[in-house]
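So the structure is just underneath, and the comments pick up after that.
All protein chains of the complex are present and in place, except for one that has been dropped.
Moving on to chain A:
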Amino acid sequence: MTGEAVTGRRLPDGWGFLVLPLVAFLLVVFVHPLISVLARSLSDPEPGLGNYAAFFDSPVYLDVLVNTFVVAGLVTLVTLVLGFPYAYLMTLATPFWRGVLMAAVLVPFWTSLLVRTFAWVLILRDTGVVNEVIGALGGQPVPLLRNLAGVLIGMVQVMLPFAVLPIYATMRGVDRRLLQAAEGLGARPAFAFWRVYAPLTLPGVAAATLLVFVSSLGFYVTPALLGGPQNVMIGELIVQQLSGVLRWGFASALAVILLVVTGVLLLLAARVVDLRRMIGGGR
């Protein structure tokens, strides 16, 4: 960038104060809490790296971290497997049905997470609708609550819009006439789809993967209500340390560890995917 380009984009002198409220807001709401979390993790109950040492000393805590990533990975996988064909269906539907499909994804999105999660409890419990149907058909009740299945069902439902929307946005930009061209050149429809259409939707799939995966890492309510003791996620551990045993310093250290690991993953992902384009920033 040349100096001219920079000055060309500058506001006239004296207008800079307009961004001050935003800067103040960011400082108060984001920067300050982050710094105080970091500070607490290094100073409570005593200064030093004791909280981090405690984390890495105990296999239980490492297990929780690993489990968090496993659950987030599984949620991402299932969400993509469901979201991709869903988004594709939206591109094929008539405007009316596209609206219906869009609403079906978005209405739960606007409903309280807590309400939805409790609804899942009612649906998935041993005497819930699902198991009643299975029982009526002569099957044994399937445990869907307090285990991984429950967590996956609950989280996938929450995360689906975050996969469908970016994938749909990308698909809408793909020229369907390319499929016709591929067929004209001798490709069967399935071959044309996987060699021509699918690769062109990859930016949307990458965006969905990152959004869903990173958001899943921090889940608390859904795993707490639908999951069991076998698959505790780090969010639950933090709450437990915070309000259960009042180890604020250790809870802060957990938060910092989650943040750092997530940051590292994003950096790695950024080497493959253009993150800035994905979140609509520069070109």
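Convention: contacts are C-beta pairs under 8 Å (C-beta built on N, C-alpha and C of every residue); 3 or more make two chains touch, one makes a residue touch a chain; residues count from 1.
FYI, contacts and distances are computed from a predicted model.
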Worksheet item: UniProt protein name for the omitted subunit, picking from "Phosphoribosylformylglycinamidine synthase subunit PurS", "histidine kinase", "Sulfate transporter" or "Putative spermidine/putrescine transport system ATP-binding protein"?
Response: "Putative spermidine/putrescine transport system ATP-binding protein"
Item to complete: Using the touch definition up top, pick the residue from A:Leu77, A:Leu113 or A:Ala187 that touches the left-out chain.
Response: A:Ala187
Worksheet item: Out of A:Val196, A:Leu237 or A:Ala255, which is the one that touches the chain we can't see?
Response: A:Val196
Worksheet item: Which of these touches the unseen chain: A:Leu34, A:Val100 or A:Leu178?
Response: A:Leu178
Worksheet, complete the sentence: Where chain A meets the left-out chain, the residues are 175, 177-178, 180-189, 191-192, 195-196, 199-200
